[in-house]
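Then we have chain A:
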Amino acid sequence: MVPISTLHYLIVAAALFVLGVVGVLTRRNLVVILMSIELILNAVNLNLVAFSRMWGNLHGQVFSIFITADAAAEAAAGLGILIAFFRNKETVNVDEIDLLKW
Partner candidate 1 sequence: MPDFVTSYLGSTLTPGEAGNQFWALVYVFVIFAGVSLAVMSMNWLERKALAHFQIRLGPMRTGPHGLLQPIADAIKLLLKEDIIPAGADRFVFWVAPLIGLLAAFTVYTVIPFGPSQAVSDMNIGILFMLGVSSLGVLGVVVAGWASNSNYPLIGALRSSAQMVSYEVAMGLAVVSAILMTSLNETGTGTLSMIGIVRAQQEQGVWFIFKFFPLGLIAFIVFAIAMVAETNRAPFDMAEAESELTAGYHTEYSGLRWSLFMLAEYAAMISVSSIAVTLWLGGWMRPFSRLLRGSAWDLIFSLFPAVTFMGLAAVAFVGVVRMPRRSDFKVQKIGLAVFGWLLGFIALMLLIIAIAGRSNGAAIPSTVNQSIGYIYWFLLKVAVFMYLFIWYRATWPRYRFDQLMRVGWKVLLPISLTVLVATAIVGILLS
Partner candidate 2 sequence: MNSAINATNATMAPVATPYFFYGLATLAIVSAFLVITRRNVVHSALALIVTLLSVAGLYLMLYAPFVAGVQIIVYAGGVMVLFLFVIMLVNIDRSYKEKRFSGLWPIGLAAASALFTLFLFAFIKGRALFPDRMMLLPESSNTQQIAGLLYGDAGKMGQYTFAFEIASLLLLVAILAAVVMTKKRA
């Protein structure tokens, strides 16, 4: 069996990333879109950790910790916006958020 190299991890990360992008671009439910963003961030984290292993230092891991903190902040703020929005319009569908549409 082929030994597992960095590239393997990168491909997994790319797949996760693309799945996240698909989620963001196609789903209507805002909650799922936020979850897809989490997927994207995780893909990035996976890349960073894999590179960290590749170079043999820990900077990538530290970066991934920062990204995790950022993801938590993003989730809190995003869900806050979602709830505020839901309270006003009784919907969480992203294509019904169209106040700025012409």
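Quick note on selection: all candidates are chains of the complex that A comes from, given by their letters.
The rule is short, and it goes like this: a residue touches a chain if its C-beta (ideal position, glycine included) is under 8 Å from a C-beta of that chain, and two chains touch if they have at least 3 such contacts; residues count from 1.
Keep in mind that this is a model prediction, so the values were computed, not measured.
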Subject >> In-complex contact of chain A, chosen from 1 or 2 >> reply: 2
Original post:
How about chain A: which of its residues touch candidate 2 in the complex?
Top reply: 1-12, 14-29, 31-32, 34-36, 38-39, 42, 45-46, 49-50, 52-56, 58-59, 61-62, 64-66, 68-77, 79-84, 86, 91-95
